[in-house]
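Note that one protein chain is taken out, while the other chains of the complex remain in position.
Presenting subunit A:
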């Protein structure tokens, strides 16, 4: 029962997203916005596996999405648009990049890990800008969305909504299962006290690298969806600002549980959207709100209920 209670916020959120199209949020524009939020939430959940689960604060996670998105582009250019082919390629490309860069990066920790993932991310960014055949700096517009078994399922906004929701739920369940497993226990132990974990016989390296590759693979899947959502891919998707935004979503939501990343990502995207309609210089206000959130919500948005309860008890 206690386990179920801990999962309640995430289940509630996924439930709300499931009924939203039939509860007055079925317009095309709103569906597009929700799809974007869910895809970023999926990437944020995988980043949360690294940050909250393994203590690996990556500043290059957008590159994982970028590899997934550019897999769609490159295959699109070669007229390969079937999702059954494109999606595995997108996932493998991102996982491969995570394996190669992670083999170096996870040997470090703390600030060094942040810097090295940032550097690898920027390498991916500059590589993308130099891909003249795929639009270079300007980006690449897809001919159409990927097909599923030859059908245009992903073109249907409502269907795409549920595809994104399913992917998000799957990513969340996968990460949740990993964190609870033996593997995840070692990962969390290495984060909590690396010396203790080693004294027990666990070498941190293979555990951290495996987590890094899995998170990369999920990021690649999110990149595949993102390319299909926007039907356009540009190097900006890989920029370090995007990595920073993903990290911010995770921290805004709270790193104590995976649902923090869900809440953080949805909150971030919706707030951004709403503010941008209120005032043309909305970014200033957005920045201030984010700073306030960090200052006054030590456990992020997902920590608010506990914080309120504590405040009430103190009376």
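The rule is simple: a residue touches a chain if its C-beta (ideal position, glycine included) is under 8 Å from a C-beta of that chain, and two chains touch if they have at least 3 such contacts; residues count from 1.
Going forward, contacts and distances are computed from a predicted model.
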> Out of "Na(+)/H(+) antiporter subunit B", "ABC transporter ATP-binding protein", "4Fe-4S dicluster domain-containing protein" or "Chemotaxis protein CheA", what name does the UniProt record list for the absent chain?
Replying inline: "ABC transporter ATP-binding protein"
> Of the residues A:19, A:132, A:199 or A:312, which one touches the chain left out of the display?
Replying inline: A:199
>> Which parts of subunit A face the unshown chain closely enough to count as touching?
In response: 177-178, 180-186, 188-189, 192-193, 195-203, 206-207, 210
